[in-house]
Every structure is written in structure tokens, then in C-alpha cells.
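Right, one structure below, let's go through it.
Complex shown without one protein chain; remaining protein chains in place.
For clarity, chains are labelled A and B in written order, and residue numbers in each chain start from 1.
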Amino acid sequence: MSFNTLKLLQKQKKNILEIWMKNQLSDDGLREDLISNEDLRGQSEELISALVTNLAGDDLVDFDADRWDPVIEILGGIAITRARQGFSPRETGRFVHSLKDALLEVLQREIEDSKQLFEESMKINKVMDNLSIVTFETFIKGREEVILRQTDEIAEISTPVIRVWDGILALPIIGTLDSSRTQIVMENLLQEIVETGSSIAILDISGVPAVDSLVAQHLIKTVSATRLMGAECIISGIRPEIAQTVVHLGIDLSNIITKASLASALSYAFKVLRLEVRKSSSIAKPNL
Amino acid sequence: MDKIPILRMGSFLLVTIQVDLYDRLALDLEADLVQMVNKTGSKGVLIDISAVSIVDSFMGRIIGNIASMSKILDAETVVVGMQPAVAITLIELGLPLKGVHTALDVEKGMNLLKSMIGDDHGDEDETDDDDTFAE
Partner (left out) sequence: MITGTKTKPMMMILSLSKDNIQVQKEQDVVLLRNRVREVAVKIKMGLVNQTKLITAASELLRNMLRYGGGGSCLIEVVTRGRDNGVRLTFTDHGPGIPDIEAAMRDGFSTGKSLGLGLPGAKRLCNEFDLKSKPGEGTVVMILKWANG
């Protein structure tokens, strides 16, 4: 006699949910701070329903069947949400594994023949292992998305273009200048030049830990691109060590206007724009 | 046959490229422009490429050619309004357009041309006689 585990599961849906919920709620790793019991129940019920209503026939052994898709979609959705909410991998794993415990418990109760029990349990085991893999793949993907978004944000906030004077932009670079960073710096700078109509840009590299030939090449590229646009680019904040390495590496920066400090770059820019800063003869009264 | 119009503004020639160039069009422009410089005795050429979204090595070469040819005919060339994406691409391509003057927009380009050919009336004078620069 061929036993239909699926039928059994469908009939026992309520029971499974209860056992599963009991397992989850009694687990030490329950995160009531991240998810309410009602939401947890909702998620669990959704998953079980998807599991017992979508599957039919030999699906328990044929994991490639299209009928698995809705189940995997729901499980994937749960895993991604958990990754974003900050659940640990262990907590997310417990969620799926406690379902396995619940399923096995129901089987044990309902099947009397031990050989059959063993066979059906193995099937459930396999199914749940597959679902665990799916959960982890999606969980990690969710985490990766968070990391990628943060990387983008860091790149975004670490390249501010400051309008220091009418017609003069400054861009302090902090951290290592690699090619993808250069790309962002260049794009932001050139875009800002167009928007403000600035004719001088100061690239301050005081915050760049080291300048090797690759970084120098990136700087030269940025300066050249600025020139193509019709603006001048000054590099400031060159520390003595950096000047030394640049010369030792044989990097030619002679075509680039370089200044030791942002202040001297700014006064150079003033000179080019024929502006002057003077100490006024009388003490200016603050406006009321 | 398309043609790119060349406008005469005083002693300058103004070219505004509004369409995506293909090679024939660019070559024609080069020939027309050099002819015009010669015929009108213009002292400066202003090429506005603010509407151009693609400059490849061929077009870059044409721009360089125009600058060099004009130079021989005693006219300066200024390219204005290059889009950021185009500038970045040209640098990556390895074409920094050395020898071509650039400016942000037509107005700044005009001022640059004036200052280069010494046609300004004191207001673009680069040499500061009085040492007013604050240290």
C-alpha cells in the first residue's frame, strides 16, 4: 500500500501549525523584539498553507516540479525580510528547522508501520533540507543587498562637492582612491561644474593615505577630464611623504597645478579669478 | 545632405553642433570651417558641442584637426560645453585633446577667445600690474 504523506499533511495542517508555533515560541532564540507573535504565526501559516495546498503527486521527491515555486517564493520572501530585519542566520535557520520537527512529530503520531514511518520521514527530511538551502541562499542574498546598498551610500557620502566660492568648487577626498571611486568623484565633480558654471575645481587629497602610480593616474584623469570641460583643476593637500613617493615612483605631475594646502589652492584660485581678500580698515558691525 | 551651419559673429566663427555626427558630416565640417576661416579672416573659432552625446576617436581627431588647421591660418579654436559623460569617455579612450582650448559655455568661450587674440579692452587682462594679491 502506498502511503500518501501529502494527504496526511493536508489533513493535519492545523496540528502541524500548532506544534510548529509551540516549538518556535518555546525556543530560546525567539526574537520578540524583531517580530510579534501574530506576525510569526502569520508567516508560519502562510508557509504551511503554501506547502500543503500547492504540492501534489510525487512532489515530495521531485524538487524540480513547478508546483514548488510558490512555496519557494514565500520562503524566500520570509528569509529576505528576516535578513533585512537583522535576524541572525541561526535564528532564521531555527525557523525552518522547527517546521521539520513539527512535520516529523505529526508523521510519528500518524504512521504506525515503522518501515513506512522511516521512508516518509526521510522524504520530509530531504524536503526540509532543500528548503533550508533555499532559505540560506536567500538570506545571504538579502544580506548582500544590504551591504551593496551601504557601499553605494558610503561612496555617495564620501565624495561631497563643496562650493567654496562663486566659481570655485572644492572636493575633499578621504580614503583610498580606486578606479570605481575615481569614477564617482569625476562624475560628481564634472556634473557640479556644469551646474554651478564653476571654472576652478580644487581636489584636496589630504585624506588620501597613499598615492601610488595608479592613484596618480586617476588624479591625472580627473584633471584632464575637468580641462576638457573647460575648467581648471588644482590638486591640494599634498603631504611631504606623498611628494616624496610621487617623485620616487617617477610620476609626472608637472602638467597639473599642485598646492600644499587647500588654503594656498584657494588663494591661487582667487588670483586666477582676480579676486582679493583684504583685512578691512574698520571693524565691521554685526548686522542686527 | 545634412550640413552643419557656420555662423559669423564679428571676427569669430560660431559652430553649434546639434545632431549626432557621422564621419562624412564631420569631414565636411572640417573642410567648410577651414574654408570659412580663410575667406573671412576670422581670428577665432568657437565650437559648441553641448548637444553632442558621443565623441569618438574620429570626431576627436576632427576637432583636433580643426584646431591645428585654424592655428596655421592664425585663428584660435575653443571647444565649449562638453558634457561630463563625454569628457570622461574621451579621457578613458586616451584622447585628452591636447592643444584644443576649452570653456564651460559659449559666453566663457567668447571671453577666452577675446583674451587670446588680445581683442579685449582691459577687462580680460591676465597680467596684474599692481600687486594686490593678499598673501
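Going forward, contacts are C-beta pairs under 8 Å (C-beta built on N, C-alpha and C of every residue); 3 or more make two chains touch, one makes a residue touch a chain.
This structure is a prediction, so every number in the text was calculated from the model and none was measured.
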item: Residue touching the undisplayed chain, where the options are A:T5, A:S98, A:T138 or A:T159; value: A:T138
item: Among B:V55, B:A75 or B:A103, residue touching the chain not depicted; value: B:V55
item: Options B:M9, B:A31, B:L73 or B:L93, residue touching the unrepresented chain; value: B:L93
item: For subunit B, the residues touching the chain missing from this view; value: 20, 22-24, 53-58, 60-61, 83-86, 88-89, 92-95
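As a working rule, only the chains that are shown with their structure count from here on.
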item: Intercentroid distance (Cα basis), subunit B paired with subunit A, Å; value: 44
item: Residues on subunit A engaged by subunit B in the complex (per definition of touch); value: 183, 186-187, 190-191, 193-194, 197-199, 221, 224-231, 267, 270-271, 274, 276-278
item: Subunit A contact footprint on subunit B (complex, rising order); value: 79-84, 86-88, 90-92, 96-97, 102-105, 108-109, 128, 132-135
